[in-house]
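Take this structure first; my questions come after.
A single protein chain has been removed from this complex, and every other one stays in its place.
Going in written order, the chains are labelled A, B and C, and every chain counts its residues from 1.
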């Protein structure tokens, strides 16, 4: 265990990663460099500096990655209408590759030979961090204390803190019974009473949104402007990617939008119950489909739909930094050239309703689609041949006596 | 045009198909047999008998197909979590193959050489009727008057009625500005102001659901019981398939659930704006995913997800009676063996929230998934090897100098 | 039929398209512009000029499109390892979009309002020509004489020739009993005795290759050099795309390589028996897979494989000029960045054997793969965790009593 000289730790400033700082110093006898990122988790990151210093850390990185997160990770993912297992908007999954990338950049800057993180050995996050790290720097050593140490119960952890003078009152608030994770796209809850998938989540668990019952009695309308598949303005006002998502989270949360309660399949092989709040993402998913509905060719849209589950799986499983994800992204991005225009959504007590969409690049052709006289834009007689030839193979089979059961 | 002797017409009892009766008699000089089905459209079918008799029809078929519709068409489709283009629950699409089948059965019974329907040459329904008919009886002749006649405006149609003594006051109510279609799964609206996709649908258009704003201020909870992927009981009470859907439509509609406003891509090549109310279907889609989430293997679920868009396309395009749909159904049905258990949903002002799921066939393993001590059910150290080998190909590539861009 | 002023005809110089020139002049009373392309069919195109002139054509286009054909159509298709229905190398399919494109370019140059072609109403080629034309110039009128006229038997056609002084001895050679089509990628045979799929093709049918039995008793070795997925040199000598394919056709044909006898499914709904000679293509397909086998990431390769049938279907069905084909091409081309290196193949009496492959961009890592001591490049113990976690979902299911049948 002694060959490591410098390790870059993804440091939240919380108790667990503070213990890891000390544990790494002790067990690997190495210098620990901490890295704390603001990816929109909604907590100050600057306090992490003093905490790290108190633990004897000399090199401390604190970065605001919110714009990069939304621009280079969240938005590309939403171009594909990505959802995992029909429900999950991948809020945690999409943040991990950015952390992995930054860990490796810092490791390169400071000449570290290892990185470390606070993810457990049961979850997906360890996979996402480590696959990213290995893809970006194949010789890197990864230290995952939760897979190594014996501090596996709250008691042993607390005892360790006491022995090592790690202040345990980092959070004065009562400890949440849930394991949580947050970034600009979502906040997640696992554990506690949620471990029984029949038990309804308690209303005071949710932090980012009001309950639908408590939401305003009057609907809120929003106009989203799209360029090449990304939201660039809301109600006519241009905004940066992170500002767009921050704004949508706020308005969505006020209207009770974006709560989700699911059982999902982890990459490591088990089922897990999670609750998520993704107000802005929930709005963007519906709105993006709506703008695509008038600007995308049918077969392009269907091809995207048929590949989406695979793309979602790649992100969920931690393969953002893989060649296959990039290959698929090339196709997705190519498809968005004309995905421009406006979508109007109505938010009301937990639901998002799309009520209008328009675009200078619309392929909706009123002249053809109309129930009224189309002035010859479409020849109804063409349909007969279309149907006849599409039916031919089935007619031949039936003629040969094949029976449909 | 004279070789046809008997034609079976899908007859709604409305003005358009009444005109078709007369037009077929006149233009093909043939006997017209009418077929009217109750598939849950919410209107009496018996009055169609007198109307047909008044038009000189001698053989009149009036069938209640509601149970068959839900049992053999709607439920099998929902086993696949089927949605077209990410939004549409295929309410119209799934009813057409049943009508096609019954038309052909009647044609066989009465010795008819043709069938006829009232679908226009611009839509999907002509395709669905005719592909089904050709697949089931390859030598059948199909007469689609809207593709043949010159009664293409309201005026010419009315003049024809007058000339032929067809009473035009069949519906005393003011004519709806929308083209509508209904069955137990949904009601649809097209045309009128909807032809501009930016215009919000007017609130008085919707017929099956109250607006979310008008829905009760208190949520409604439902427990759905599943057996092999189908709902067999609600709140503990066993029900037939059609009763299940009728019940869910009622409760869903009362809570403003199931409104949808989309632009979809028709098989005949154009985009079309449609509004739909699918209260029961909207509940069933979410609930079915929820029961699958604890009972289905991960890879089975992902395989189903990756094939669903193709399956939805088959149904949308009218290929229910095709060998490829049946082949895929064999796989879907095989996957549902253990999809048993209960799902609890909460309906509130237009939204469906899944709040609990349980099953004797659950694959959710609390011992493995827990954040607490798992008593050795899972060895966290296994994760290291899992990640290392999954990363190997990317590490080799990076070692060879491949750069990720 | 009189509104057409100028029509551009895809003119082979053969009897059928000569009749079409006259028929168009007569029936549409319009000017006919002929277009004859050398796409490597192996016949002189210049003689078409005199024949067209004799038919009164004033504007005559004769183009050598061989390089464009291979560079922009054949090579991009081979990057995907494209085969239709497991066997067919799409030799005819891939040439049609180029003809369609050139027809439209000429129509634009001469201000024509229509194009015409000699494909029958039963085949795929009409679809490929016309889908391309409509995609590139949506208002173009397409005249397909075989779908319109009554010259449907050899006799009526001959009588027409006599009436119109069209010389029928264009080909002095005895008329082949087969319908044939050729370009640089292949030559095809349909019809005649082939219409019975049990009858073996006669040996004197084949034109481009010797029979395997007649091929040399000594194998021929070739080294193919790849850059970004395309062959750029053979046996170390750089060549243009058309030269590469010409060379491979010659050597392949001499070794009896590339004969294929299949029953395929046409887009218009029927099964059809065809025989093909594709010497160069057969070599390139195997060699391209071989160079990819050492340079492509596993998951990229598998993703390509899973999409290939869809891509092949697009080309077969005539959707080269569609947005979905271009979207997929973006992905395919992106994947080829590192597909560089050399492949050695052995041609012998009808078979192609890959015997070696090497690349500066190889991902084959002898240190990892070796059966000998790998000096720590791979830790065999990692496999245990890898297997354990991959098995976890199945173990949980078995523990819950799920029985595998």
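One rule holds in what follows: contacts are C-beta pairs under 8 Å (C-beta built on N, C-alpha and C of every residue); 3 or more make two chains touch, one makes a residue touch a chain.
Remember, predicted model here, so these are calculated numbers, not experimental data.
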Revision key, fill the gap. Considering the complete complex, of C:44, C:204 or C:373, the missing chain is touched by C:373
Review point. Taking the entire complex into account, which one of A:163, A:218 or A:400 touches the absent chain?
Key: A:400
Exercise for review: Determine and list the chain A residues touching the chain excluded from the picture.
Suggested key: 297-299, 338, 361-363, 365, 368, 378-379, 381-386, 388-390, 392-394, 396-397, 399-400, 402
**Study point:** Missing-partner contacts on chain C, residue numbers
**Key:** 81, 85-87, 120-122, 126-127, 130-131, 134-139, 144, 146-147, 152-153, 179, 190-191, 195-201, 212-213, 217, 219, 259, 261-265, 268-273, 289-290, 293-294, 298, 301-302, 305-306, 309-310, 313, 321-323, 326, 342, 344, 348-351, 353-358, 362-366, 368-371, 373-374, 378, 380-384, 386-388, 390-391, 394-399, 402, 404-405
Review point. Given the full complex, what residues of chain B touch the hidden partner chain?
Key: 265, 268-270, 297, 299-300, 303, 307, 310, 319, 322-324, 326-328, 330-331, 334-335, 389-393, 396
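Going forward, only the chains that are shown with their structure count from here on.
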Check your understanding: Per the centroid of Cα atoms for each chain, what is the distance between chain A and chain B, given in Å?
Key -> 31
Check your understanding: For chain B and chain C, what's the span in angstrom between their mean Cα positions?
Key -> 40
**Study point:** Set of chain B residues in contact with two or more other chains
**Key:** 298, 362-363, 365, 368, 378, 381-384, 386, 388, 390, 394, 396-397, 399, 402
